[in-house]
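All protein chains but one are shown at their positions in the complex.
And then subunit A:
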Amino acid sequence: MSQPHPLPPIALPGQPLAPSPPYTSSTGTHIHTQNPTSTIITASIAGIPHLHPDMSISITRPSPSSSSSSTSHHRPLLLLPEVTSTVLARVTRLNLRQATVEIFAMQAGAEEMGVCEHTFQGIIRGQDVRATEKDRVKILESFRVGDVISLGDQSNYYLSTASNSLGVVVAHSGGELRVTDAGDPLHPINWRQMACARTGVVEDRKVAKPI
């Protein structure tokens, strides 16, 4: 493919990359309007610029943590939940109307699931779990929730598990009746029940699609 506008091998923040009308801005770049007649794409992070077939320019940072980095320390990813991103969250508080969760990993766009540096607080309201199992769902240990349906209020992210593939992925037994037997891992039986591997006790969950 011929490149009419050669990109530099490395881009630094603020560095102009290409004129905007033929090219479009993608991740890591932004469009700077110098004056009303000329807009230009400039880099906003330090990294390697890429030109995509759809004339969009993106910049990726080298991430040593992704490939065989035994020596370098782990560099946290800068991730924020967006609408339609799939997240992994741990349930922290329950009441009759909603479950409060702590988002610790998320998948934004086509990239792989990444662990966030900081946890974000999210809320799964009863009506977002499943239409039939509104308030009866016991969400105890870990939850695979997804599809941030709204960016929520000032501090919370509203999550939904209203899909077959979304729900609890890791859970441990610990029903209120059998406190002494608590702590064993559960395995899913169907979409709304999980059973303890040791005692066979069945507990209610909104289960992510069993494999």
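The definition used in the following text is that a contact is a pair of C-beta atoms (placed from the backbone, for glycine too) under 8 Å apart; a residue touches a chain by one contact, two chains touch by 3 or more; residues count from 1.
One rule holds for everything that comes next: contacts and distances are computed from a predicted model.
Per its UniProt record, the hidden chain corresponds to "3' exoribonuclease family, domain 1-domain-containing protein" from the list "Large ribosomal subunit protein uL3m", "3' exoribonuclease family, domain 1-domain-containing protein", "Sedlin" or "Signal peptidase complex subunit 1".
When the full complex is taken into account, the listed residue touching the unshown chain is A:Q15, out of A:Q15, A:T39 or A:S163. Even with one chain removed from view, subunit A keeps its contact list with that chain: residues 8-10, 12-16, 28, 30, 32, 42, 44-48, 61-64, 66-67, 69, 71-73, 76, 78, 80, 117-121, 151, 153-155.
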